[in-house]
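All protein chains but one are shown in place.
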Amino acid sequence: MAGFTHLFIPGPTNIPEQVRQAMNLPMEDMRASTFPELTLGLFAGLKRVFKNESGRVFIYPSSGTGAWESAMTNTLSPGDRVLMSRFGQFSHLWVDMAERLGLEVDVIDTEWGTGVPVEIYAERLAADKEHRIKAVFCTHNETATGVTSDVAGVRKGLDAANHPALLFVDGVSSIGSIDFRQDEWGVDCAVSGSQKGFMLPAGLGFLSVSQKALEAAKTAKGRRCYFSFDDMIRNNDNGFFPYTPATQLLRGLRVSLDLIEAEGLEAIFARHHHLAEGVRKAVDAWGLKLCAKERKWHSDTVSAIHVPEGIDSAEVVKRAYHKYQTSLGVGLNKVAGKVFRIGHLGWLNEVMVCGALSAAEMALRDCGVKLAPGSGVGAALEHFRLAGPVAVAKAA
Amino acid sequence: MAGFTHLFIPGPTNIPEQVRQAMNLPMEDMRASTFPELTLGLFAGLKRVFKNESGRVFIYPSSGTGAWESAMTNTLSPGDRVLMSRFGQFSHLWVDMAERLGLEVDVIDTEWGTGVPVEIYAERLAADKEHRIKAVFCTHNETATGVTSDVAGVRKGLDAANHPALLFVDGVSSIGSIDFRQDEWGVDCAVSGSQKGFMLPAGLGFLSVSQKALEAAKTAKGRRCYFSFDDMIRNNDNGFFPYTPATQLLRGLRVSLDLIEAEGLEAIFARHHHLAEGVRKAVDAWGLKLCAKERKWHSDTVSAIHVPEGIDSAEVVKRAYHKYQTSLGVGLNKVAGKVFRIGHLGWLNEVMVCGALSAAEMALRDCGVKLAPGSGVGAALEHFRLAGPVAVAKAA
Amino acid sequence: MAGFTHLFIPGPTNIPEQVRQAMNLPMEDMRASTFPELTLGLFAGLKRVFKNESGRVFIYPSSGTGAWESAMTNTLSPGDRVLMSRFGQFSHLWVDMAERLGLEVDVIDTEWGTGVPVEIYAERLAADKEHRIKAVFCTHNETATGVTSDVAGVRKGLDAANHPALLFVDGVSSIGSIDFRQDEWGVDCAVSGSQKGFMLPAGLGFLSVSQKALEAAKTAKGRRCYFSFDDMIRNNDNGFFPYTPATQLLRGLRVSLDLIEAEGLEAIFARHHHLAEGVRKAVDAWGLKLCAKERKWHSDTVSAIHVPEGIDSAEVVKRAYHKYQTSLGVGLNKVAGKVFRIGHLGWLNEVMVCGALSAAEMALRDCGVKLAPGSGVGAALEHFRLAGPVAVAKAA
Partner (left out) sequence: MAGFTHLFIPGPTNIPEQVRQAMNLPMEDMRASTFPELTLGLFAGLKRVFKNESGRVFIYPSSGTGAWESAMTNTLSPGDRVLMSRFGQFSHLWVDMAERLGLEVDVIDTEWGTGVPVEIYAERLAADKEHRIKAVFCTHNETATGVTSDVAGVRKGLDAANHPALLFVDGVSSIGSIDFRQDEWGVDCAVSGSQKGFMLPAGLGFLSVSQKALEAAKTAKGRRCYFSFDDMIRNNDNGFFPYTPATQLLRGLRVSLDLIEAEGLEAIFARHHHLAEGVRKAVDAWGLKLCAKERKWHSDTVSAIHVPEGIDSAEVVKRAYHKYQTSLGVGLNKVAGKVFRIGHLGWLNEVMVCGALSAAEMALRDCGVKLAPGSGVGAALEHFRLAGPVAVAKAA
């Protein structure tokens, strides 16, 4: 088929040309004496994105899932009790991993379309006088439902209870796109991956840890080797890695960090909000509903959109892909067939979003959804036009 | 600014990923014994695109303008009388070149928004009993106004008058995108360039010639050296070039010809018509007018769109570029400030066009044009949806 | 510094242009219905390279080290007794991992410069009447010392003892470059990575397993989640992955497998032997010794070369890198300062090897090693010339 394929899944995201150029390179010697010039700067740059001044960041050749495993196996021991909540496919998988790695998981299931139940967490923590809970988990952005949770709220609960549990955050689809403050919010293990806000291909898992997490790692008995902090720390301190790193992605990461610094994190968050608002205006204009139940849960990186009764959302996604060369996200697990998703994170601007909405609108109408042609795109572009592109606003 | 820059000028056009990959390569020896394996296939493939079985094709390291010069200097002599028409910036420049190269130009000026005056040509040719007119020029697609002319009609006039003049066609923005038939229409010199329907960067000028043109070159006294047929023929016959060819572009051309053959010329023409119709539906929905006066002049590769009185089209283009990262074409010469252009040729699909229309719509409203938000995009996407993507229709 | 940097470490290796082109691409949807068209072919192609018809191959977003961990945690349980040998940095690290993952390791230390002690293995296995040994480990090619071991010999020992232990092979720096036959040799877990014979950037770990290994995984109690066979099998069977795969590398892998199939595995092995022989001729001509003690241990993918007493091999590597833009491998662990290494595997030909030898020769002389200028390169190029390039011999 002619023309570009359009990518609007919530990761992998679109790669900036500059990053793509930087990854078009011959292989290099990861033991060269000049290699640390690259890597030490990456650690520093990543820490700025995580807003983690006091701790350190690990870069694994893995997916974000690998960084999840690293967090758990390095700082916890089999049998440790942890507090988790489940309200979408990715929080579900995280619980599943915790159980398989031998943790004693206290799971709170809440409705899909809501997020971390901050109040319940607070109660549980307050009730846990013996501090049997070793860690509290928070899926910052549930990619399956387009729900953003209140990490600062979870921290408040911990503080109110004066509870020493570690705070784990899954920021795979939020960090670098949505406001996140590791130090300020007292996050001990923050997980992300290369293929979302970092605008790189999949292949790197990031784990940003606090001093407290590093301390916990000294006694934690989780079995780990590939993901071991120790090996990494020993080598990273000199700018090297315990095994062959994915140098091509590291070169790309250098450029994506440069782009992030040039645009500025706050401007990036504002841009994501601006673009997400355009999508939400379109959803309203179509007369459809988001999976996210309330405004406070609205994600600025992905929107999961309910299709009307009787329509199969998987069919909408299939049409968009096969007829309009546009990748949208399917509904997963409990919301399979019921929602489709538009990823709106990373290297993105207004006109790209209009393309996504155009494809979605055509596919929806093809599948029998009644909506006025151009209604969604029209609402979005009027929003974009009036709210002004953030970049321009900033430049002016 | 974040996200991709959107390119909707009528050339250079968007490059397919496959072509871009093929041009990402080290340099090579253009005198290697294996080099003709590449080049002989390119000549053959280009001839199929021009539908020129009997003649030959020249590939110059130049722009299309260079191929214009090659056509004139190789087949005509200073002082030769030629029949031309002028109705846009590019037909204007062609006349200018002819004059500067010493030809005696008989120019017919027609209104911008119309094309080659086939009837007047026929009259002039019929009247030219002494065959003083040595060549007749036809701008197949006037890129400045979005007007496609009737090459077959010009041939009819020549045949009716039994006139031996050469027929020159400027197909820079048509060949490979709009129906063109060199042999059938008896075209002697057909000019194109790499950066339009051939979906490559600028840098190659193509000149496809008939046996009659090759014959004329034997006696023509136009001064030429860089663009000389002789040097090219002597070297091309063995697969080589008289001076260093742009090997990187030639490698890209191999892939673009493969893509053209895979999609099929007729399917490509249908796709361009389908996409152009979507743009025209949008223009209608906006309540605006094309520069092309009548349906028969409508170009399937570029639309020049009149803005309402009191609006500066240059401002629309500027907004689209600076605020929405989208390149549209400005109005040139007589229509400067009055029209803006959307290029819709090359490696393009429906969702890309929706992006162009979205940017245009936002920029138009920003500049004060009254139109209902989403009206143009909505009209286009309903057309795209119902007329079905050509590629799918074909595949089914 | 001007000119290309020359890479002759034993991995990452040089990337073919075709692979590099294929990895220059936008991101794609790893849940698209067309994605399995890519992935199912990769599994099939990898199995051909491993010569594993009956089992299956796993592709992890990880380094080869990750595939090591996958092999151990999926098929063994903590406390299981395993038989290993140690004679270089990589066999050392493998032992270390086994111990950290809780295995009961029976280590046989042999001199660095020798390989797996096949006879001792055979004795131990014969003596293990109760089959307490659950797995036998064989480092096929010890990258630190340039020693290739006899996998078939290890299998013979198992068969002679009629011993049911699993056979693990580390083929990171051998598979795809040196003869390896999983089915024929009865290898249960064969580990490799993308950045050596597969001619890709680092970032993929390959684990090729037998049915027996898959069977063992059903009861093995090693803790695993990221590297779990189960999740992979469930998803891979349909062409998908349990978490985001490194699609860019998978696209590269498609092309590298195509290149491997086009050249042919036997031709590739012959080429590696041909090039390695050239390096060994040079070492002889220099009057230096390989770390590999005997001809039977000579590796066709990497040569570790002893520098004379009083010379620091690290200084040789440093000179080569800083003065001649050439990456050679340093000596690791016990042979640090004593050997330097030339990697000669992957996408390589005679003239590239001559470059490596030239750089090594200059650096050696700079460091005070007495050798006749041009002696090593001269010996190599005379070998290359007379032994004929394999590719040409084959084509003729």
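Order of writing sets the chain letters: A, B and C. Residues in each chain are counted from 1.
Operating definition for what follows: a contact is a pair of C-beta atoms (placed from the backbone, for glycine too) under 8 Å apart; a residue touches a chain by one contact, two chains touch by 3 or more.
What you see is a predicted model, and the numbers here were worked out from it, not measured in a lab.
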* Any idea which of B:57, B:101 or B:133 touches the chain not displayed? -> B:101
* For the full complex, which residue in B:64, B:197 or B:278 touches the chain that was left out? -> B:64
* To do: Could you tell me which of B:247, B:358 or B:375 touches the chain that is not displayed?
  => B:247
* Structure fact -> It is residues of chain A that touch the chain not shown, namely 17, 20-22, 24-26
* Touching residues on chain B - with respect to the absent chain -> 4-5, 7, 9, 11-15, 20, 23-24, 26-33, 61-66, 68-69, 78, 97, 100-102, 193, 195, 201-203, 223, 225-228, 242-249, 318, 321-322, 327, 329-330
* **Contacts of chain C with the absent chain, listed as residue ranges** => 1-4, 6, 14, 16-17, 24, 263, 268, 271, 322-326, 347-352, 354-355, 358-359, 361-362, 365-366, 372-379, 381-382, 384-385, 388-389, 391-392
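Convention: only the chains that are shown with their structure count from here on.
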* To do: Indicate, using Cα centroids, the chain positioned nearest the centre of all protein chains shown.
  => A
* Structure fact -> chain A to chain C, mean C-alpha position gap in Å, rounds to 35
* Could you put a whole-Å number on the gap between the CA centroids of chain A and chain B? => 45
* **Of all residues in chain A, the ones touching two or more other chains** => 4, 14, 24, 322
